[in-house]
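The full complex has more chains than appear here; those shown keep their coordinates.
Going by the order they are written in, the chains are A and B; count residues from 1 in each one.
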Amino acid sequence: MANSKFEYVKRFEQPDQLLPNTWIVVRLDGRGFTKLCAKYGFEKPNDRRALELMNMAAKAVMTDLPDITIGYGVSDEYSFVFHKTCSLFERRASKLVATTVSTFTAYYIHFWPTCFPDVPLSSPLPSFDGRAVCYPSVQNLRDYMSWRQVDCHINNLYNTTFWTLIQLGGMDAKEAEKALAGTLSADKNEIMFSRFNINYNNEPEIFKKGSVVFRDYELVEPGSHIVAEEADDLAEPVQQSKTQQETDKKRRAKARVLVDHLDIIKNDFWDRRPWLLSNKPGKIPKQT
Amino acid sequence: MANSKFEYVKRFEQPDQLLPNTWIVVRLDGRGFTKLCAKYGFEKPNDRRALELMNMAAKAVMTDLPDITIGYGVSDEYSFVFHKTCSLFERRASKLVATTVSTFTAYYIHFWPTCFPDVPLSSPLPSFDGRAVCYPSVQNLRDYMSWRQVDCHINNLYNTTFWTLIQLGGMDAKEAEKALAGTLSADKNEIMFSRFNINYNNEPEIFKKGSVVFRDYELVEPGSHIVAEEADDLAEPVQQSKTQQETDKKRRAKARVLVDHLDIIKNDFWDRRPWLLSNKPGKIPKQT
C-alpha cells in the first residue's frame, strides 16, 4: 500500500522562514487570564506567586532552548529574544513560536503546584498564545524591550493606585476609575503618597520593572556607552570554527540562568552584559 | 512618561492571516520523543498509556476550542481541523498554532500523572511543535486525513513486525532491520503469522488505525456516497442569523467529544457524520 496517492498534500504547506540577520522576538500572552485570575483568586494588583510561576517557566524555557539570549516578562506575557544569527528550525516562524509556547506552557503547568500548593488546577487549563516579530537592528530590538518595560511601568503604576483606592480607600471599581481618569504619573504618585502614605518607589522591583531572564556571566566594567551601531557590529555574525561553537555551547550550558528586575531601557544594563548582543559567552563568575 | 517613542516597534509585526474559505489543519508533533520514550520507558512498539494521554489532551483541546471540527492522532502527533468558515483569531496562523499547541501541552502535562502514576516528570519536559496548513477543497482535506492514516498503517505494521522480531524472535535491532529491508506489507503479515502465529488484523484498532476525535451526534443513515464536490457544497458557508449561531454553539457545547479508532479514508465515515464538513451540529444521541 503506497502512500504516494495522498502525499501530494504535503505541497500545501507554505514556507514561513523569518528574514535572516534579524532579531526574532517570540512573545507569548496568557489566554483569558482575567477570568483565570478570578477563578484562582490571584491577588490584586500583583500576585507574587503567579509572577514567580511565570519566571520559573521562563527560566526553564531558556535552559531548554539555549538559542534564546534574553527574556523579559511582565504580568501574563513573556518575550523571548533569539539572536539574529539563530538558525534553529531554519528560522521557521511556526516552529519557533509553537516550541517556545509549548515549552513555556509545560513548565507553567508542571510548576503550578509548587507556586500554588493549595490551589488545584481544573479545566479549562491556563494556556498561552504567541507570535514572532523580526527586528533588523539592535536599536529596534532595544526599543522593543524598552516598549515592554515602559508598558510595565505605566500599567503597574495605574494598577497599584487603582487597587490602593479600592483596598485602602474603600472605593468601588467605578469610583477608582473615575478618580484616575486623566491623571499623569505624578498625580498617581501624589494620590498614593498624600492619601495613603505609600511611596511608589518603595514598591517591589518585580512589580515596577518586570523580570529579565538571562545567562549570568561576569559583568564588564561600565565603560563608555556603546552606541547601537557599534552594538550592531558586536552583533555581526562571525564565522566560527566548529570547535569554537562547541566551546560556546558548553559555556552557555554551564551558565546559570538568572531572573532579575533591572532597568533594561538605559544603556548600563546592555553595556555591562555584552554577551546579550554578541552571543559570545562571557566568563562564568566565581562562586562566592 | 509617554510610551509613544518606542511604540513604533509594533509596526514590525507582520500579518499572517490564512486564506479565507480554506480548511485549516494544525498539526503538532512531539519534540525529541525518541529520547523521551527511552527516558520514561514507553513500551514498544506502542505504549497504550502514552496514546491515551495524547487522546485525553486532544479531547480537552476540542472542548476548549469548539472551532475545531475533527482531530486525528497517531504516535506523538495530532492534527486538528478548523472548519473553512472559521474566523477564530481572524485566522492568524501564529495565534491558531500557538493556542492549539499550548492547550494541548497544558493537558498533556496535567494528565500525565493520571496515565503514568508511577513515572514522575522531570526536565526537560515533553513539548510539541506545530504548523498550520490550508486546504482549499474537501477532497484536499480528506486526502490529508487519509495521508496521515495511511502513514499510521505503514509505520505500525513495520514497527509491530520489527519489535516482534526483537521481542519474540530474539533479534537485535540491526538484524530486525535487515530482515525487513525491501519487504512489502504482505511479507510483514506473513513473517508475523508464520513465525510467531500473530495475525496483524487482530492487533488493537488504536494501534492500527490511530485515533479520531470528534463531536458525537446521531449517525445519518448510510445513503448514497456523497462525492467531494457535493461535500464542498455542504461545506459552503451560509450566512447564519445570530440566533442560529448561538443555538449551534450551545449544541456543540452539549455534544460529547468522542475518541474512536475508525477508518477515515473510506467515504462511510464522512457520509454518516455530515456535521464534520457542514459544521452544522447534528442531533444529540439519546442516552442508552
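Assume a residue touches a chain if its C-beta (ideal position, glycine included) is under 8 Å from a C-beta of that chain, and two chains touch if they have at least 3 such contacts.
None of the values given here were measured: they were computed from a predicted structure.
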{"item": "Homo-oligomer size of the whole complex, from 2 visible chains", "value": "4"}
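In the analysis below, only the chains that are shown with their structure count from here on.
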{"item": "Whole-Å separation of chain centres (CA-atom averages), subunit A against subunit B", "value": "32"}
{"item": "Sites on subunit B touched by subunit A in the complex", "value": "1, 3, 5-10, 12-14, 16, 28, 31, 60, 63-64, 89, 92-95, 97-99, 101-110, 121, 123-135, 140, 143-144, 146-147, 150-151, 153-154, 185"}
